[in-house]
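Complex shown without one protein chain; remaining protein chains in place.
Showing subunit A:
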Amino acid sequence: MLPSGKETSRRKGEQTTAGRAERGSHAGDGCSPCRVLVQGKALQGTPGEGLWLVAPAVRRLVFDPSRSRFPLLPLLAQPAQGERGCWSRQRRNHEEPSGSPPQNGRPRSQPGGSRCQMLALGRARARPGRLFPRSRRGAGSRPAPRSRSSARRPRQRKTLRPRAGPGLRRRVSMATPEAAAIGRKRKPAEGREGAGMAAVLPLLLLLAAAGPGRARRDALREELLLSPLPAGDVAATFQFRTRWDADLPRGAVSHYRLFPKALGRLVAALGVRELHLALTQGFWRTRAWGQPPLQAPAGAELWVWFQPTVTDVDKAWKELSNILSGIFCASLNFIDSTNTVTPTASFKPLGLANGTDHHLLRYAVLPREVVCTENLTPWKKLLPCGSKAGLAVLLKAERLFHSSYHSQAVHIRPICRDASCLAVSWELRQTLTVVFDTFSSGQGKKDWSLFKMFSRTLTDACPLASQSKVYVDISPKNKEKELLEVTPPPTSVHEAIVQGDERTYAVYDLLSPSLFNTSRSLNVQLKWKRPQDSSELPTPILHAQRYVSGYGLQTGEISTLIYNTHPYRAFPVILLETVPWYLRLYVHTLTIITKGKENKPSYIHYQPAQDRRRPHLLEMLIQLPANSVTKITIQFERALLKWTEYTPDPNHGFYISSSVLSALVPSVIAMKDVDVEQSPLFTSLFPSSDGSSYFMRLYTEPLLVNLPTPDFSMPYNVICLTCTVVAVCYGSFYNLLTRTFHVEEPSRGGLAKRLANIIRKFRGVPPL
């Protein structure tokens, strides 16, 4: 069954609480809106609460801020509502007047004691790792940060909250203001008792810190790409890349630093080799906006490669989608066999892979999924810095959803640890693409700035990040000699060839101290000197359009138009169509026409649907001649569903998910073998085979199809009425007529008997 709006949200709630109950901690770090009630209550008695009151004090004892390599991080203006939990509590602790003896803590008798120590261990392990690369920085840059750091010492402690086991951390940090209030009330009472405890902890910490290797095993890189689109809109693409030199599935990992524990344990437990999840609201209009850095279909998309060791892939897939549903607060639990397919050619593993046995692949799209803040918040929680520092400061929900397009994604894949590729590292990419409509907000002007788009500015890099950069696409400057101006002047200018197009990027390195020398915050602005007046947009080389044609409720036709505007090169494209079973495809009507001639696909994989079991899957490899339009049509018949199978809003229509086009698009410009690590964002996600072409994946529009729908209220009324009539009139008469009445001597018989006698008289039977 397809989810409906109302139902979905309700079920989400159920799912999350249920998931929590069943799966314990790793599935429990779900979404905050649903958890508020559960957590707010549950939090009161847990030891975790006390723990966090202890923690700052501990840190103060161990950590000397003057030895930090970090430039001091200005305090965040206001933490977002609802995320305030532990943050504000910590701040309060710090702002107590320089209490050198720790005042917070909990009675040792509490069971939280042991967990508290573990947490502290994690803390200690984490810290040397960050202090270690101090030498990496140039000596010249040292004085400036230090001078600032001494000026704002107390604040730094707050920002440097290291990452502990995410389970604990997130539970507290996601707590509601309600929970925070509870903590506040309790604090004075607890204050005096923790002193002894705090004295023991440092010793433990120091012991633990000596143990593990000091090698830095994970790294975070954060990037933001701002690119003005041809139509005048602005696309902002965030990418947070966490790379971890550990072998996750071996299960040897127990400690998580930057990598989110929820996802890490998921990968380890279910034998996931690659996981790609995208939640999208809106539709990337390739024709007007050009080729996307990374496209996703409207709704939710999930595709996963499992390890060859997984025996029951379907079971693992079901479990995975349910857990992810809890983590991201999305109705991914509606993924079942009726919308899951196993494509054979369209989706190759993007990371390291030995074999590509496609039976280990599962792919599902929920086109109806609505993405909103409830999905964004858990996504943000996975970031090492949350949304407290670094580029993630800009992720303010009310601005992000005031846009034309919003797509957030999580990609996990194994990659080579180094050039020799002897060991495996795991990479987590969290990406977020937003398109801002500058037209409606700017009264026709297309100038933009960070503040205008996000109503925030950048103040610092995430202290845990080893790279933090903002790229601004200023390539129109070269191409059309159009005057546009970027302020402040960029740190450097980077040229790259992305998707067959020469691009110039202005780069702002947030880690370079010179950036924040002149002003406290970075507010990138772009101004057009001359109004852009080009009604002819540059058409992208590959774009597509899909629609349902025909009228009436019996049959219809799905048509897909694929455009190849490359002037002289033909290239093949793989088309993947997933059509739900209630549209019965007539495969013999499949026609592919290019330039008036039939175009025979060189590869076809068709898996017919089974009613209520699995969808149609159609994969084709089609050659697109240069400068052509290819039209693919296939007819279908609309099935009449069982009446319980209709959604609560059947007249809205039923969605058909986007079809997927995967292609190696030849580029117009020869691509140099540039340093992939240097170019922004996604160039390293998709492998490019050679310099002359690049990989592209496009999604078409989802479709809305009306099925023949009965009038649901009318049968109900009729059934009710008939049942009543039958029950009351016919039932009682039937009862009277068929019952054998026994004569009871003493009584003369009541009303029933007299009635029965009357009827018997009519029937000509002697009376009782």
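One rule holds for everything that comes next: contacts are C-beta pairs under 8 Å (C-beta built on N, C-alpha and C of every residue); 3 or more make two chains touch, one makes a residue touch a chain; residues count from 1.
Note that in this section contacts and distances are computed from a predicted model.
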Protein name as given in UniProt for the chain not displayed, "GPI-anchor transamidase component GPAA1", "Integrator complex subunit 11", "PAT complex subunit CCDC47" or "DNA repair protein RAD51 homolog 3": "GPI-anchor transamidase component GPAA1"
Contact residue for the chain not shown (choose from A:Asp460, A:Asp473 or A:Glu701): A:Glu701
Which of A:Thr356, A:Thr487, A:Ser514 or A:Ser549 contacts the chain that the document leaves out: A:Ser549
Contacting the left-out chain in the complete assembly, out of A:Arg217, A:Lys318, A:Lys348 or A:His402: A:His402
Sites on subunit A contacted by the missing partner chain, in the whole complex: 5, 281-283, 285, 288, 298-299, 367, 401-406, 437, 439-440, 444, 535, 545, 547-553, 557, 559, 561, 629, 649-653, 655, 701-706, 709
